[in-house]
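Structure provided below as structure tokens; questions to follow.
In this view, the complex is presented without one of its protein chains, the others remaining in place.
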Amino acid sequence: MPRKTPTAMFGAAAVAMMLVAGPAQADGEYGILMKTLANPFWGAMGQGVEDGAKEAGVDYFMQAVESDQAAESQLNVCNTMLQRNPVAMITAAISSTNLLPCLKSAQDAGIKIVDLDGNLDPAILEAEGIDITFRIGSDNVLAGAQGAEFMVSQLGADATGPVLVIEGLSGNITGQMRAEGFAERLGELAPGLEIVASLPGDWDRGKAANITNDILTRNPDLVGIFAANDGMALGAVESVFAAGKGGEVVIIGVDGNSDAVKSIQDGRLTASVAQLPYLVGKQAVETVKMAVEGEEVEESIIVPTLVLTKDVMDAGTEPLLEYVK
Amino acid sequence: MSLLAVTGIRKSFGPVDVLHGVDFKVDAGEVVGLVGDNGAGKSTLMKIVTGMYSADAGDVALEGESILGKTPGERRALGVEMIYQDLALARQQDVAANIFLGREPVRTLMGMKFVDRLTMKRQAQAMIDRLGAKLPAINRPVGSFSGGQQQSVAIARALTFNPKIVIMDEPTAALAVREVQGVLDLIRQLREEGIGVILISHRLNDVLSATDRIVVLHHGRAAANLTTAETNMAEVVSAIVGGSDMVEAAAHEARA
Partner (left out) sequence: MASTEPRVKLPARGLWSRVQARSIEQLHIRLESLVVLIALAMLMAILSPFFLSVSNFLNILLATSTIGVLAIAATFVLSSGGLDLSLGSVLGLSGVVGAAVAVKLGAPMPIAVLATIGAGALAGLVNGLIITRAYVPAFIVTLGMLGIARGLALIISDGRVIYGLPQAMVYLGQGRPFGIPMPVIIFIVTAIVMHVVLAYTRYGRHTLAIGDNENAARTAGINVDFHRLTLYTLSGALAGLAGLLFATRINSGDPTAGITYELTAITAAIIGGTNLFGGRGSILGTMIGALIMGVLQNGLNLLAVQSYYQQMAIGAVLILAVFIDQFQVRKESRV
């Protein structure tokens, strides 16, 4: 008898749990699945979602995972969220494929799917037979291109000299799109500006600082740096100023986060292509509400990006500045 | 033909010569004491016999056949057992697992071999009973036992597979007086069963009372081969220290 007890206990508990019927209903809830809230960009987007939901008067529950690399963990959280039977799932997928099975189940359950920040690949969605309600976000290729345009506006179309590109995490699509957008447009506008290195900074400020140091050693005449996010751009700023080249190198980041804004105001970072994540989050909720209520919505909503510079901020006339958090 | 014959064994570790040509024999039913100062090469010699070390030169033969080319496991299977000073027990495993370590009985089920726990437990219990050892429970980790109890497990392991020769490395060093007597009785019992025993010990009184013959290792050679009945403490001590200071050393040993 005693030796059977643990098995018996477990069995009884399992049976008891199986007997309980399916999940309860929670009508009208929006499930919002972020990557992580542990950086200002995603924090601002989360804030936008929250404010948007309050204004629109809808119920929502938001989840995020521990880091923006926890791809499988995000899939598991996504599956768990479906247990609450939301009417819509607003998802910021960590990779273009990690949430696919969950999104399929959501579609089968008649849940509306929103691609927050444009991380899903339309071709893959089509291959998988997943119909999303809409995608919303900034165009990362365009953000990179805007960075290139601004750099050329500073240096001149006939400028020559070496340029450094600091990519995101190896294998991350967002960083790749920004870096590619930048490189492509730079080649078109100013062929004399040569990208001498394009290296992954892994979204890491310290790593970006090291890369900048190394390249400055090799190319002391560096004229421009484009980093795929602000954190890395700020790392590059530190190295450039430490090397006594402050003001000589055009440094551009992407995101427009508060650290970057401060650095631009201090005259250190040259510019940041601001993504307005707050606006993305807010508009996402507003648009989902329209879709849930049966209105037609656009399939792809591009929230504009804004090149933040000291001049733009000092003038204060740009309407989008309101959404820079 | 001797049960165990060690001839001309040489061994060095890098520049350090530990054994230079040791000859050594044990007959069936004979108890041989192996004594010598620290560093004389006793442990190295025994590890060459069990196969833990390889020899640079020389031969080890069991019943006339060389076993030098065999692994430690194969030598155990042929009947060479050793009880190590540190007992070499897996402390988190139970009594049966330790006794049968490396030679667990198996049962074949659907083409797969599974360890036969029942047989192991039964035989382990039988051996513990035969030794008259008192253990709190046979299915507990041996690490929870006292030193003497752990020693019983190590001895049981050496005797379970009908050994031909048993090497005991300092079996009495960590024991209480009453337990020492038990080990000496066990040695006599093994002799009666025709098993060869090699007893390594610093306690010369034990060696003199339990052995038939005493081999003294000195500077990596078998310096003396004494018949226990015809020798005494002074002679053994003299051989251990190499002839000099014999009186003083013997006196010291007598005091100890």
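We just call them A and B in the order they show up, numbering each chain from 1.
Everything that follows uses one rule, which is that a contact is a pair of C-beta atoms (placed from the backbone, for glycine too) under 8 Å apart; a residue touches a chain by one contact, two chains touch by 3 or more.
What you see is a predicted model; the values in this text were computed from it and never measured.
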| item | value |
| --- | --- |
| Residue, one of B:71, B:189, B:209 or B:232, that touches the chain absent here | B:71 |
| Residue among A:83, A:160, A:265 or A:300 touching the omitted chain | A:83 |
| Which residue of B:1, B:57, B:90 or B:176 touches the chain not shown here | B:90 |
| Residue of A:72, A:188, A:299 or A:322 touching the missing chain in the full complex | A:72 |
| Absent-chain contact - pick from B:16, B:112, B:177 or B:229 | B:112 |
| Residues in chain B touching the chain absent from view | 50, 52, 71-77, 82, 84, 86, 88-93, 97-98, 101-104, 106, 112-115, 117, 121, 125-126, 128-129, 134-141, 143-144 |
| Residues from chain A at the interface with the omitted partner, ascending | 2-3, 5-7, 9-10, 13, 17-18, 20-24, 36-38, 61-66, 69, 71-72, 75-77, 79-81, 83-84, 95-101, 104, 121, 124, 127-128, 169-173, 176, 200 |
